[in-house]
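Quick one: the structure is below, questions incoming.
Omission of a single protein chain aside, the complex is shown with its protein chains in their original locations.
Then we have chain A:
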Amino acid sequence: MSTVTPVLDLRGVHKSFGPVAVLHDVDFVAYPGEVTALVGDNGAGKTTLVKCIAGIVRLDRGQYLFEGRPVRITTPREASALGIEVVHQDLALCDNLDIVQNMFLGRERRRGMVLDEAEMEEVAADILAGLSVRMSGSVRQPVWALSGGQRQTVAIARAVLGDSKVVILDEPSSALGVTQTRQVLELVRRLADRGMAVVLISHNMNDVFAVSDRIAALYLGRMVAQVRTADVTHAQVVELITAGRSETLEARRDGRPGGRRSAGPLRAGAVPEAAEPPA
C-alpha cells in the first residue's frame, strides 16, 4: 500500500487549562485533498484542538508533525508561515475595509514604498474567480455591504491566499441562510479538490456528510474515532458524538454481524491510506 503523508499528524496531545483537562491523549490526522470533519458535543474539545493546531494555545504534551516533520508551533504566525489558516466563526473581518484590503490585511503587497493596489486587486479577483465565486459588485466594496455568505467567502478567500496547505473552518455555515450554506459547502469541497487539507468543524451532520472524506469524533476530550465517511452511517456518528462509542461500528469493524465489513480500522493513528488501491 503506498502512503500519502498527512499534512497534519498530531499524536498523543494533552492540554489542560489549570486543573481542567481539556484534551487527553488525542491523535488527529488530516490529508491533502480531503475534508476532515471534526465533530463532537459542546465542550468535547474541538475548539481547543483547533487552537493547538493553529498555534493559538500550546500543547502540554504530544507530537505535532507537519508534512511528516516534527514541528513546534507556538504562535499563530508560525502556523501561518507553514500554510495553516483558520477561518473563525466570527470571521474576523474589518467592516470598514473593502474586500481586497481585508484579504491582504497584515500582508499587503508593496512596490517600493507604496502599496501595490493594482496587483492586490488582480490577485483578489483571481482568487475569487478561482473559487468559482461570483461576487456581485466590485472587489472594492466594503465588507459591511456584503451578505453573510459573501462575507464567509471573503474570509475563506483570505485563508487560501498565498500557499495555504491547511484551512480550518469553524462552523462555516452556522450564521448562513440555506442558499448560502449550499454555496459555502460546495466551496469547501472545491478547496479540498484543489489539493488542500480542509478541517471542518460542524454540528450539522448533513453538512458533514455532504462534503467530508473523514470524520474525527471527539468525546470528552478524547478522540474516540477517526473514520472514513464512506464507512459510517449517520446513526453511528451520532452515537460517537453522544456516547463516545458505537456498537454497530465496532461490530462492523470486527466483521461481526451488523453490517458489511468496513475497509479500515477504527482508531486514529492507524487510519488506512486513502489515495491508492492496493497493488
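The criterion applied here is as follows: contacts are C-beta pairs under 8 Å (C-beta built on N, C-alpha and C of every residue); 3 or more make two chains touch, one makes a residue touch a chain; residues count from 1.
Just so it is clear, contacts and distances are computed from a predicted model.
Peer 1: Have a look at "L-glutamate gamma-semialdehyde dehydrogenase", "Phosphate transport system permease protein", "Sugar kinase" or "Glutamyl-tRNA(Gln) amidotransferase subunit A" and point out the UniProt protein name belonging to the hidden chain.
Peer 2: Answer from the UniProt record of the missing subunit chain: "Sugar kinase".
Peer 1: Which is it among A:Val86, A:Ile156, A:Ala210 or A:Ile241 that touches the chain not included here?
Peer 2: Result: among the candidates, A:Ala210 touches the missing chain.
Peer 1: Hey, which of A:Ile73, A:Leu185 or A:Leu240 is the one touching the hidden chain?
Peer 2: Spelled out, the listed residue whose C-beta touches the missing chain is A:Leu185.
Peer 1: With the missing chain put back, which residues of chain A would touch it? List them for me.
Peer 2: 132, 178-179, 181-182, 185-186, 189, 205-211, 228-235, 259-263, 274, 277
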